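With one protein chain removed, the remaining protein chains of the complex are shown where they sit.
Coming up: chain A.
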């Protein structure tokens, strides 16, 4: 059985692949049914402000994000490339671990240039089920308070 560092690394590799290369439907499958997911800023996080630009307290809401971006929302086609740091394992138990991972997201819109879109860190709680690490809680803390144009693909 792999140790938790490897399980998390494996899950995160698969997570970013689902967003960057698809299929995007796989993204929600990296979470537990009762997962919490929020995208916020370092400033809001430091001040303890609870709202997110994306806020979900179950996997169904994450699936709704995906169907909305596929079926309802209108935006210029674009793609991300996530670059993740190594996960720092902060706490480890039999059933899971908490970890922090830095990320950088590059965005290419239409036939435009390669732009840095977001940097920040994932504050995570993972549970290990059937030899697989699933996200029970992910707070995406963006370093900047600014989001360019719009955020439709998740981070």
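The definition used in the following text is that a contact is a pair of C-beta atoms (placed from the backbone, for glycine too) under 8 Å apart; a residue touches a chain by one contact, two chains touch by 3 or more; residues count from 1.
Definition applied: contacts and distances are computed from a predicted model.
**Student:** Please identify the absent chain by the protein name in its UniProt record; candidates are "Phosphate acyltransferase", "HEAT repeat-containing protein", "Succinate--CoA ligase [ADP-forming] subunit beta" or "Anthranilate 1,2-dioxygenase large subunit".
**Tutor:** According to UniProt, the chain not displayed is called "Anthranilate 1,2-dioxygenase large subunit".
**Student:** If you put the missing chain back, which residues of chain A would it touch?
**Tutor:** Against the left-out chain, chain A lists 39-41, 43-44, 47, 49-58, 60-61, 63-64, 67-68, 71-76, 145-152.
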